[in-house]
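Following this message is one structure expressed as structure tokens.
Yeah, one chain of the complex is gone here, protein chain that is, but the others are all in their spots.
This part shows chain A:
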Amino acid sequence: MPILHRNRYLTTIFAGLSDVSISGDIPVEGEINVPVGTPSHDDEYSTLDEPVKDTILRDLKAVGKKFVHVMYPKKSSTLLRDWDLWGPLLLCVTLALMLQGGSVDSKEDGGPQFAEVFVIIWFGSVIITLNSKLLGGTISFFQSLCVLGYCIMPLTVAMVVCRLVLLGGSGMVSFIVRLIVVTASFSWSTFASTAFLADSQPSNRKALVVYPVFLFYFVIGWMILTFSPSA
């Protein structure tokens, strides 16, 4: 049926409905309950009206809770349910700032070091996410980015430790200490992220998803290990 005919058909239905009328002297009994819609408005106004400090603290608490989940990786779904990208951004910027200025020609490499780390982390995460989706994973794009970003935290801690160790000198002992610290934190990162990511894959393909994650954290860990501040 063309649209015009259909519309006329429907308007006749409406016209028919409007013809129905009730005479005034028949008493009608019953209850009229108006659904209370105002509380939702109140909620919106209350989060809009609250002071900025409350909003920031609430967000910081959420980020902090997720950090705790990464440090003790149990199979919980908090990281997946309320994903956010603040934590990954903070970690990425911290790591990139700390890795800056530590290479052969310090005059030229201050800038590219920061950009390199940023690009490696974000493009690496995107590629791992695409790979896990193509392998048939049920996790969403941003959830995966969130998990991978938060699991960089052990490596950031290792970076801080390495910097402190390097303050004491760059000898054989410090190299071995740094190697142990970086290896431990890199395996912790890989283990933590697979605890969250591997659940979303069919069981026989977990190795296929774990390998790119391993490579990703390995590259970041190796960048931390070979970091040496210019004298």
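Basically, a contact is a pair of C-beta atoms (placed from the backbone, for glycine too) under 8 Å apart; a residue touches a chain by one contact, two chains touch by 3 or more; residues count from 1.
Going forward, contacts and distances are computed from a predicted model.
A chain of the complex is left out here; the name its UniProt entry carries, from "Sorting nexin-7 isoform X1", "DNA polymerase epsilon subunit 3", "Protein YIPF3" or "Protein transporter tim10", is "Protein YIPF3". Residues 1-3, 6-7, 10-11, 13, 104-105, 108, 112, 115-116, 119-120, 127, 130-131, 133-136, 169-172, 174-175, 204-205, 207-208, 211-212, 215, 218-219, 222, 226 of chain A touch the missing chain (whole complex, contact as defined above).
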